[in-house]
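Below is one structure. I have some questions about it.
Every protein chain but one is kept in place in this view of the complex.
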């Protein structure tokens, strides 16, 4: 298991967890249109979600657009 | 002859001059739509123009609407 | 007895009551410095207080200076 | 001879010229109270004026307080 | 939303003064661009040499003609002028002006009130141009005026509303329409007046003497509607400090390592 | 008349912030009534429970989406947020906000300028929310921002334009569009900003938190157009005294006997 | 520099209203701190239970007593009250007040003018409390008033000068002293009035209802002198841009190597 933080909440993910896994965990459906991800403060482009493994303790932020400004 | 003031100018009118005469003198064409007359500071309704004789020295004001306000 | 209004209150004064009487009734001490009187809306100079009789139903106002303005 | 700029004017000073020389050249009398000097943008404390030699082409600024602000 | 003055109803809350246009052609275009349904005229001596008729232009534009008593310094002259206008134009409506000083063109309170009383008794629908004194405004209303028309600042000065406080008091207390008359210099002045609760705005120089009268007329039409809508919409309160317009929740933690 | 920002052209000079609406339905109606062609959004953590998509609403309205960096207090966070927005929305436009104090929400000058430089270098079209300091505005322009967006007063305060003088200086010196951002409380604030020469107005709370958002949106649309037209039309100068709008010539002599 | 009203000359340009003090002791201290040489009193029904005499306090302070007609709503009542004051206090000076509305306490123009004419004819030195209407101010002057005393804003409102433009017009045209009466809330209001050319300032609540009346009285004394001196001194003009107060010449070249 890998413990990471997803949008501020600690989550235990199965080994081999990737950013893709985290995005699903965050509640985003399949194609994830309008969503962007930062891991430890760095943007991870959508194309690299499935290829980017998560390490213990990493901080994943999954964002989308909301009313504002 | 009767000397009256029409719109500030002294004019000599033939005897029997009426308000009607003065209105013509002032340069108003026939029916005189949109025109009003005061003699010595009193309004003279159109219906009374022809019947109202002018006396020597009277002050006739012939007015109409212009741009303003 | 003569019933008059002194500063808005009905008072019964002995017959022969004068403005002087009313002034005392109003609580003004002897010489009444700084005081002025109006009866039925007319000023009564101090010199005439003792000589001015009050009639039934008259309205006496006894004024002086207070903080204001 | 050493050519330097003193308060924006080119001056030829005898060899061995020091900051002290430049200060005199600038028109400052003996003790030079209320005066400060920068050479090539760096402050030279009064105590080092006589000991600081000037090199060809250096820029000397001799300042004092004036009305202002 | 229509508004009533006396026995008439208007869709446009902009009343146009016709003075100051360089020619009737420019005036005609401005009247159309303004969407105004009422326009003022002055009464002057007939001038045989003059060409074109302002009345025709205003009739063609479907504008109701409101004669004024501009140039009068006494109640008596103003009353006579109103009666002459009624005779000439067949209307018993009048924009009542009694001027107290020809440098500032500020109204003469005593004669204004006296003339208003006389004309109301004579059956006129009286729209008085008045100062921003709330007491005088109330007396004019008590005298039976169909509206009160306080100035924002002197006629033609373009200073806008010099004393918003007084204008507020007038609007607060009035039971007849309050129309800002005089002082408007640009669109925001008109918007402000409407936001403060005026029922309408009367202006002349701001449009007629603008570089491009028709464009300014259009601007004024929009400005009056904007102010009227804004008042109806219920503005947000003024707050001393800021209030975020983006949510405070869900803000990401992007600093790494976390401080 | 269209205006350009960066490589885009807009007909409407009103930019709407989408924060503060009680629901998407009210927002949709207000967006339509406002005629806005550009609207801001914020970037926040996904919330599976949330319903409805703001992007769909804005797409349906044909609104260009402008992500902001609201909630960021450092240049670094703002830059990351802009990049996340680019990733999520496929746009390289950003309304850059770096806040210096969460009570007044006033911008942090140093970090704002630093973030602007970084994002411009990274190919972004940067629209910075800034203070009304003319020097900072110029530095942001020098840094390559596509527009400068000074505040009139703090976000959500509704105080309008606190320092017209500074806004004038900014407009005077700017070679990019100046957009009044923040502080607008009611229609006349927007009209005033346009009359002062702003190219556009960005507002959120004034509409979203009004009692009737759609009505205020309509008011703002009219107000922005009114101010833009009025500036083009060339207003009359302010005069210290009055100037008659009715002719001085041809005034009748009505007093009898003549005094 | 002394100033004259009617046949009297005063060194202090601050006139104190005595209403609103919590007690005579506080009033006495404030009068002293203010340096005022004239103070107003109101005429009311004698109250046997009342203690202390305001007249003694003002006499001890060497203050000239100015009775007012506060509380009167008609010319007739004001005239009678002035005559009662003359009878009671042996003075023919009066601060003339005729109120038109008891919520705003604004003056009733018609009755005010009528009362002024009556009292002047009766030999009074009349100081009328009036609105900021320049026309009414001139009529009062024409009626023979010894000064005109326009309000800055309603009595006790503390809003200061709501319409500086009107006050300027009044000062510009007046041939008698103009005294700002009513509306002063704090020291800067008084300074401003004097800078605008008023000959003096009359205030009550600003001092009597301040947390520390004596301290505010001292502040007002200083403020009136400051404004009077500043006007005499001839202020610098307002400039749209900056003007260095340090010399542009002799600036050192400190950047090395020179750019």
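Letters A, B, C, D, E, F and G name the chains as they come in the text, with residue numbers starting at 1 for each one.
Please note the rule applied: contacts are C-beta pairs under 8 Å (C-beta built on N, C-alpha and C of every residue); 3 or more make two chains touch, one makes a residue touch a chain.
Keep in mind the model is a prediction, meaning the values are calculated, not measured.
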(Q) From the list F:53, F:74, F:91 or F:163, pick the residue that touches the absent chain. (A) F:163
Q. Of G:32, G:92, G:172 or G:195, which one is in contact with the hidden chain?
A. G:195
Q. Who touches the missing chain here, G:35, G:109 or G:158?
A. G:158
Q: For the chain that's not shown, point to the residue among F:6, F:109 or F:247 touching it.
A: F:109
Q: List the residues of subunit G that touch the chain left out of this view.
A: 17, 19-20, 42-45, 47, 68, 70-72, 74, 76-77, 80-81, 84, 103-106, 154-159, 185-188, 191-192, 195, 204-206, 208-213, 215-216, 218-220, 222-223, 225-227, 229-230, 232-252, 254-255
(Q) For subunit F, which positions touch the chain that isn't shown here? (A) 100-101, 104, 106-110, 113, 131-136, 138-139, 153, 159, 162-163, 165-166, 169
Q) Considering the entire assembly, which residues of subunit C contact the chain that has been omitted? A) 7-8, 38, 40-42, 59, 61, 63, 66-69
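In this section, only the chains that are shown with their structure count from here on.
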(Q) Please report the minimal path length, in steps, between subunit A and subunit F on the chain touch graph. (A) 1
(Q) Can you compute the centre-to-centre distance for subunit A and subunit B, using the mean CA position of each chain? Integer Å is fine. (A) 94
Q: Please list all residues of subunit G that touch 2 or more other chains.
A: none
Q: Mind pulling the residue numbers of subunit A that touch at least two other chains?
A: 7-8, 38, 41-42, 61, 63, 66-69
